[in-house]
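All protein chains of the complex are present and in place, except for one that has been dropped.
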Amino acid sequence: MNRGLTLAELAKAADGAVRGPATVRVRAVAGVEDAGPDEITWVSHDKYAGRLAGSRAGAVVISAQFGETPMPAIVCEDPELGIARILAALAPPLPRPPAGVHASAVVDPSAKIGEGAAIGPLCVIGAGAAVGAGTVLHAQVFIGADTHLGDACELWPGAVVRERCRLGNRVILHPNVVVGSDGFGYRFSKTRHEKIPQTGVVEIEDDVEIGAGSCVDRAKFGATRIGRGTKIDNLVQIAHNVKIGANCVLVAQVGIAGSASLGGMVVLGGKVGVRDHVELGDGVHAAACCCISKDVPAGTVVNGIPAVPNAQYLREQAQVRRLPEWSQVMKDLLKRVERLEASTHD
Amino acid sequence: MNRGLTLAELAKAADGAVRGPATVRVRAVAGVEDAGPDEITWVSHDKYAGRLAGSRAGAVVISAQFGETPMPAIVCEDPELGIARILAALAPPLPRPPAGVHASAVVDPSAKIGEGAAIGPLCVIGAGAAVGAGTVLHAQVFIGADTHLGDACELWPGAVVRERCRLGNRVILHPNVVVGSDGFGYRFSKTRHEKIPQTGVVEIEDDVEIGAGSCVDRAKFGATRIGRGTKIDNLVQIAHNVKIGANCVLVAQVGIAGSASLGGMVVLGGKVGVRDHVELGDGVHAAACCCISKDVPAGTVVNGIPAVPNAQYLREQAQVRRLPEWSQVMKDLLKRVERLEASTHD
Partner (left out) sequence: MNRGLTLAELAKAADGAVRGPATVRVRAVAGVEDAGPDEITWVSHDKYAGRLAGSRAGAVVISAQFGETPMPAIVCEDPELGIARILAALAPPLPRPPAGVHASAVVDPSAKIGEGAAIGPLCVIGAGAAVGAGTVLHAQVFIGADTHLGDACELWPGAVVRERCRLGNRVILHPNVVVGSDGFGYRFSKTRHEKIPQTGVVEIEDDVEIGAGSCVDRAKFGATRIGRGTKIDNLVQIAHNVKIGANCVLVAQVGIAGSASLGGMVVLGGKVGVRDHVELGDGVHAAACCCISKDVPAGTVVNGIPAVPNAQYLREQAQVRRLPEWSQVMKDLLKRVERLEASTHD
């Protein structure tokens, strides 16, 4: 069992300051209700302060505004960020294959493997491919010919990156991610769909993370592009020639159709669909399950199927909720008007 | 070609009784219309009795209430269950790798492989992992360090279970299932999304089955948990820290966001979405394609986007269907009221 870390060590990791005895040790992070004496918890809002009274936690992460606490504390500008960093400091080390190429991997002699890179068991690396320094391929990863991975990337088992693609530094591909599969393009000719070759590539910038089972298709020509720092959840579909800006967040099961483009800092909730060729401006937010079929200007929050500005969506939904009632009112009105007409024509 | 089984043998498998000659042999199961003389069919409801007249089936599975049949019958309490068991009895044996570790598998010396377990070709098993007795890893499966699989599990090719996860007994993972991938968690800090480490695990109880390509993320801390006997279809997303009760049924392409919880016997239709932190009580049923954004009490049937109780949904939808008609009525009413006003003010 790990000995844990002292509050002094954790405060350093979290860029915070200790209130109370700095030599207290904790071993793990837990919620306020669950935490025991050897665990640290956090309070993100002052309104949750009351919960601390009953907590058995050995320490707590709080913001500077926060008052007295029944246990030692680490004060951070952003407690959520602080606890994330403490979680990282206390995390068990990730099991990774050792640097070098595992004997069972099949690596083309022309591939370049960077310093300290780890190519785990049963990986396949094609001709002319390059793997950057410190990059880890856990196991059973496929890297196609002439594909280049940057430094310090991490590719989990079953990830597939087809030929001629480019990944920046610190890119994470979770298990069974597919990058560089053919875009979905056909032209109907007489009696059959003729395949339009998908000759382009995928370019993924630094610090992008792609969740398990997600797919990013290569471009028809040119590149499908995912901008720096963008985070993509599981089972997301990115079609050919899509352009995604920096620091976007795409929640699970999102689907983006061909040639759509997203600005920076766009947030798409789970299961959101974006139609082909649609453009979303910087900072667009889309509520879960909505389907976007038209361009959306920067900064707009949208919702619904088809998606409309959220305020409009809420107004419309409120009315849909009242439709059964309105229908009664309408029937009643009809009768009253009939009566009025009868009496007027008397 | 297999010789098939006698009705006596099949009745035993189905926990039923033979009506007619018990030595009749059948080789396969087929629908009432398609079945030939060497096949057995079934009738689930008395209302389908008429179909039997024209059937060429060699035998039929029926309930005790059912009348005379033109061919020999097996009488079962639940004909659907009976035919399922007969299907199992007649099924060709599943091809499985032999017990032991295939020469091409990469198994850490510290991993424990149970008695009779079969580790197929090109599997990877990490340090400290344990595989229970009789468990089958077909091929190309990845088991991370310190992950424990119970007895009599079956993992199909491409399944990935990352480090430190726990699977019970008789768990089935279909091809390309991912268990234990990182949850989707970030905290924005100045100019970038800082990754919140996902240090927890996944715990899957006995008799759980997970469909092809589905993903179950590990918890931020603690565990993502799937209860005993729950069945999950293909391409389903289970986010970090989700808790799923016993004997739930999640149809294909369902997505459950972080920290949501489901009671026991919950049924979610295809493509249903559940928002983060939402709680669904025991026995909740959600119609296909609905999106659940609020807690749902036990036993409720919900539908719609956003999901509401099904009776309310049906009332509202009926009104939406009539909106074009109501809009005409409304325009007409407006005119009539204007006329009334004009005549009144005369």
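Each chain gets a letter, A and B, in the order it is written, and its residues are counted from 1.
Methods note: a residue touches a chain if its C-beta (ideal position, glycine included) is under 8 Å from a C-beta of that chain, and two chains touch if they have at least 3 such contacts.
Keep in mind the model is a prediction, meaning the values are calculated, not measured.
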item: Touching the absent chain when the full complex is considered, from A:His193, A:His277 or A:Lys294; value: A:His193
item: Sole contact to the chain not displayed, among A:Asp182, A:Glu279 or A:Asp295; value: A:Asp182
item: From B:Ala99, B:Ala127 or B:Val249, residue that would touch the chain that is not displayed; value: B:Val249
item: Contact partner of the left-out chain, one of A:Val26, A:Val101, A:Leu137 or A:Ala239; value: A:Ala239
item: Interface with the unshown chain - residue positions in subunit B; value: 28-31, 34, 78, 80-81, 84-85, 87-88, 90-92, 94-95, 102, 104, 120-122, 138-140, 156-158, 172, 174-176, 207, 209, 211-213, 229, 231, 233-235, 247, 249, 251-253, 270-271, 288-289, 305, 317, 320-321, 323-324, 326-327, 330, 333-334, 337, 340-341, 344
item: Contact footprint on subunit A, counting only the chain that is left out; value: 104, 106, 122, 124, 126-127, 140, 142, 144-146, 158, 160, 162-164, 176, 178, 181-182, 184-187, 189, 191-197, 199, 213, 215, 217, 220-222, 235, 237, 239, 253, 255, 257, 271, 273, 275, 291, 293, 305-306, 308, 312, 315-316, 319-320, 322-323, 326, 329-330, 333, 336-337, 340, 343-344
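The rule is short, and it goes like this: only the chains that are shown with their structure count from here on.
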item: Whole-Å gap separating subunit A and subunit B, where each centre is the average of the chain's CA atoms; value: 26
